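Just one protein chain is left out here, and the rest sit where they should.
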Amino acid sequence: MHDYYSFFTGPFAWITFLVFIFGSGWRFYSIWQLAKKKDSAVFEYMNMKFALRSIAHWIIPFGSRSMQINPAMTVVTFMFHISLFITPLFVFGHVVLWKENFNISWFTLSNTVADLMTLIVIGSCLFFLWRRIKLADVRYLTTPMDFIILFIVAAPFVTGFWVYHQFPGFAVMTIIHIISGEIMLMAIPFTKLFHMFLFPFTRGYIGSEFGGVRMAKDW
Amino acid sequence: MTEAKSVTETKKTEDQGILKGLEQLTPEKIESVIQQVLSDETGARLKVYVETCVHCGMCSKGCHFFLSLNDPRYSPAGKVKQTLWEIMRKKGKVSPEFIKQAATIAYTQCNMCKRCAMYCPFGLDVAYVMSVMRRICHKLGVVPLYIQDTAHSHSVTMNQMWVKDDEWIDTLMWQEEEAQDAMENLRIPLDKEGADIFYSVIGPEPKFRAQLIFQAAVIMNAAGENWTMPSMPGWDNSDMCMFTGDYEMMERLKRRHFESALNLRAKRIVMGECGHAFRSVYDVGNRALGWRMPPIEVVHAIEYYNELFENNKIKIKKKFEQPVTLHDPCNISRGRGLHEMARNIVNATCENFIEMTPNREHNYCCSAGGGVINCGPPFKNARVESGKQKAKQLFAAKAKGAEVVIAPCHNCHGGLEDIIHHYGVEMELKFFGDIIYEILELPE
Partner (left out) sequence: MKKIIHNIIILTSIFVTGIGLILMSAGIVYADDCFNINNESIDKNTNTRPFICFEHDIHNETAGIENCSECHHIYDEHEELVPDESSEGQPCSECHADSKNSNNTDIGLAAKYHKLCRDCHLSREKGPVVCGECHRK
């Protein structure tokens, strides 16, 4: 127990951060290089104003027709993404670790809020799972990897919930919680989870095309 | 949430262009062509599009194929799955059978209308992915027969319809003569240098719809324009090569068209009511030639007509009385934001306007664009079936009283005509030119 704790909060945590940071950096760099070599036109048509206009419409709930005609998905996906980011960054138990290790701290969520947001993430993952299984068009697109990613994302929240509520075996579960969080971070650069970083670019580009050339809305 | 049916069996392709092309394929050839296209002609854009897609299915409702057929195969991402997704995963090691299916999808099950890019949260451009698939098929020589024939015509005659040089001039003179019945002293000035307007049309106009040239001539003359049309190749602004994936030929065509106008020192190009041709001149062809935007101002008929009404250059006898609805063609609304101008024209010319929904950028495609109608009879039934959603939309507009559909695009006309006929919508189809000509007050 003590060995595992030391390893997964020590060396392995550093490996995780390095893989996450350098993996993401590498992924960005390789896309950037390829774009410069092969898609120089992309830079030509990128337009900050139209890119931001498009991004703004798509990060506001129901800002696009696509979101309006899929209300359930829109509500769930916004609650999910907000909770997914806010919870791990601002839950007290994590902030105190930042304080202990790096002597920095910031705003913390009350436990009840964090607990609710955790449930939102878990519930959303179940909703996504339901969509993947139940909706024929989504099922057709779904690969085994999509289930794995869903699992990778849900795991830190399920285990976190378990640990917080001290269900049986929570001490071991804490170690699993730490590992699952590390797996998620490490998976970001190498899986479709990287969409979080690519969103502003793909959205921004189509927004630039629609705004600058097509003179039309893209939402 | 729409509950889609499960995946249906694929229909057998009977297109001779595709089947003959397949006979010449070996797995090695497929692999080397794919490798070449992927490594030389595509880059980060394709990679990011395919890799970023999280398979969420939000694009499904963006596609009229999916909405009409309710089959997951036809969702935009579903089409990527059956084409580039698989090709990139297998690094080009795919079978001729796979190429057959991929060609059918890319050429006949996507109108390249880019509506899905407005439904994907990431703005992934599936039409671009389909165009890469078409490029691969073109290089493999697996292209539907009928559209390949138009591409051949382009390469031989520089127009889409095998119109010979003398036939072109003959047609213009014939239409000039006809139009003189309506307007004495009317001219279709050929090769006039320094004109304000260089008027270009698509190949099918002299071939099948010559009256459109007549109408345009009357409108130009009524407005007192200093205009011209070219007597030599370069008059056709259409571009099926853009849709087959023959980009070399597309570049030749666009270059010839731009040069025709520039050689005559025309101030700008005004084009007839065609969508795909506008896309090729305004968006795709100029880029292929290295022009960020077209080297000479390109004005679509809608923009031009709108100008005529705004500047009071033409007068009307009375407004068109039958209730009309308006179909927004993808290439000029989603492709150039001309939908508000189109509404200005409707308001200036028609008594009674009924919107179809969804409209403007969100309008449903006619199912004919992107070269799909040009793939001809082997795919006609499938094309009309995929217009079911469009038919519903038309019926809804009809229920509100609309009797006439204005569709300012040739492909849309072709597609809507088939849909109206097949589903028994019983609405009349018109171009803006038809309406303006009908109500135009001719100057003394």
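Think of it as A and B in the order they're written, each chain with its own count starting at 1.
Criterion: a contact is a pair of C-beta atoms (placed from the backbone, for glycine too) under 8 Å apart; a residue touches a chain by one contact, two chains touch by 3 or more.
Everything numeric here is computed off the predicted structure, so don't read it as measured data.
Taking the whole complex into account, name the chains on display that the unshown chain touches.
A
Among A:93, A:123 or A:200, which one is in touch with the chain left out?
The single option touching the absent chain is A:93.
May I ask which residue of A:47, A:142, A:174 or A:208 touches the chain that does not appear here?
Answering carefully, the residue with contact to the hidden chain is A:174.
Quick one: which of A:5, A:130 or A:190 touches the chain that's been left out?
A:5
Which positions on chain A touch the chain that was left off?
1-3, 5-6, 61-62, 65, 68, 71, 74-75, 78-79, 82, 92-93, 95-96, 99-100, 103, 105-113, 116-117, 163-166, 170-171, 174-175
The criterion applied here is as follows: only the chains that are shown with their structure count from here on.
Mind checking the centre-to-centre distance between chain A and chain B? Centres are C-alpha means, answer in whole Å.
Result: the chain centres lie 39 Å from each other.
Which stretch or stretches of chain A touch chain B in the complex?
It is residues 31-32, 34-35, 37-39, 41-42, 44-45, 54, 58, 64-66, 69-70, 72-73, 131, 135-143, 146, 192, 194-195, 198-199, 201-203, 205-207, 209-210, 213-219 of chain A that touch chain B.
Please output the residues of chain B touching chain A within their complex, sorted ascending.
Within the complex, chain B contacts chain A at residues 1, 3-7, 42-45, 47-49, 51-58, 60-62, 66, 72-73, 75, 77-78, 81, 117-125, 283, 287, 292-293, 333-337, 339, 358, 360-362.
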